[in-house]
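What you see is the complex with one protein chain gone and the rest in place.
Letters A and B mark the chains in the order given here, with residues in each chain numbered from 1 onward.
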Amino acid sequence: MASWVLTAMDLACQKAQRTLFEGVSFSVPAGSWLHIEGGNGCGKTSLLRILCGLSPAARGQVLWPSARHALRLRPDRSVLHYIGHALGLKPDLTACENLCFDAQASGLALSREQALQALAEQGLQSRAHLPVRVLSQGQRQGVALARLRTSPASLWVLDEPLVGLDAQATATARALLQSHVDAGGAIVMTSHHDVGLQGPGARLQLGARGAA
Amino acid sequence: MKLFHYAAPQHFYPLAGRLWPALAVLATALALAGLWVGFMVAPSDAQQGQAYRIIYIHVPVSWLAMIIYLAMAFWSVLGLVFNTRLSGLMTRALAPTGALLAFLSLWTGALWGKPMWGTYWVWDARLTSMLILLFLYLGYIALTSAIEDPRRSDRAGALVAVVGAVNVPIIYFSVQWWNTLHQGASVSFTQSPRMASVMLTGMLLMSLAVWLYAAAIALWRVRSLILVRESHALWVQLLPEVQAHRTLRGAT
Partner (left out) sequence: MNALALPSPWQAISGVLRRDLRMALRRKSEWLGAVFFFVLVAALFPLAIGPEPDTLRLIGPGVLWVAALLASMLSLGRLFEADHQDGSLEQLALSAAPLSWSISAKLLAHWLISGLPLVLLSPLLGLQFGLAPEALGMLALTLLIGTPVLSLLGAIGAALTLGVRGGGVLQSLLLLPLYVPVLVFGTGAVDAQMRGLGGQAHVSVLLALLLATAALSPWACAAAVRLALE
């Protein structure tokens, strides 16, 4: 495992000629987490999307150390798993189908049993064969998080992972994130509330122009 | 490289400011010369009488409507490859002029058609291609106006321009085929009047004039676009014309 997973250097972001943030630099070592904080509209989601390569940064760059990605222009699902506000779930497919097809569409193999087990670990075994459109917001969030259990990615980039979850689901999710960090993965997330992860981690306050 | 120096809007702005008045003056002079040759000097046509003289406007604007689209495609390719903001602005600046010239081409074509064949519109290959070219221009303008984010707007427009340019020969070829297949129209513009050298001179002068006009107005337009796009930059706020405008409006 490389000693660090992701480094951001002097990132700046502009939306509609307004500078959301600039001079953002940080490094996320393996086995740690980074919690990006800030008020509404300060660019947390934009920063995450820049890290994933979905949006271009007005200035600065994001560095990936592995040899594989020195050649690639953009990180992909084998290294990075992104869950944004739009969860990427198809409403007409069941939760189980969503997991299976989603893994396949990313080029990874996932059997039905593995998908069902992931959903069970997330507490959704009774909902596994229902179409996603009948699930509640919190249950959909759970399905999205279940995808993480079967992902080989070492870096998880999560935009508000705990939104809509009840107390039990929050505890399950927290345990999932903690186990990932403990196993040597890395997490970059935004959240309005404290996620409560242990271990090496950092907080980054956007809107205060700089890394904590 | 000197060229890349001018790729920055900040440096291109004064260059364009110096160029466009000179081009405009030259365009006016050539237009006057061309119109004089076309309407005064050149003899009337044996078959078509005086009415044929509209080709001194129709042919130059048609050529330029096509050339401007190619210019837009050229700037678009530059912009997509080198990621320069100026390319997107130049493409935008050219589009309205190209659309106007395409429309003028259709209009003068119709005006020519009426006295010649008694009908305003003929589904001739060239006129039909010009109509489609007009749609390509309007599509570009509509798309770039509808997208708010400047970068996305520029790059989407660049894609449209390039895809359109690649298709223009295919479209022209297919319309030619279609036109020869359906030989309903026994007359067509493909049979142009026999060119006396004087007539050719007139058309060349007018073509040059329209070309210079298009260049001048595109440069003038791109200056406005630069001001809008870079309005937050310091160098724009320090410009004398911007400061004069602001004091006029009472802003600090």
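Convention: a contact is a pair of C-beta atoms (placed from the backbone, for glycine too) under 8 Å apart; a residue touches a chain by one contact, two chains touch by 3 or more.
Please read all numbers here as calculations on a predicted model, not as lab measurements.
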item	value
Contact with the hidden chain (one of B:W36, B:F82, B:Y120 or B:W177)	B:W177
Of A:S151, A:T172 or A:T190, the one touching the omitted chain in the full complex	A:S151
Option touching the unshown chain, where B:V160, B:M199 or B:A214 are the choices	B:V160
Selected residue (touches chain absent from view) among A:L80, A:C96, A:L119 or A:A173	A:L80
Missing-partner contacts on subunit A, residue numbers	52-56, 74-78, 80, 82, 84-93, 97, 101-110, 149-154, 180, 183-185
Interface with the undisplayed chain - residues on subunit B	132-133, 135-136, 138-139, 142-143, 146-147, 149, 151-152, 155-156, 159-160, 163-164, 166-167, 170-171, 173-175, 177-178, 181
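In this text, only the chains that are shown with their structure count from here on.
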item	value
Distance from subunit B to subunit A - Cα centre to Cα centre, in angstrom	48
Subunit B residues touching subunit A - in the complex, by the definition given at the top	148-149, 151, 231-232
Interfacial residue positions of subunit A with respect to subunit B in the complex	16-17, 56
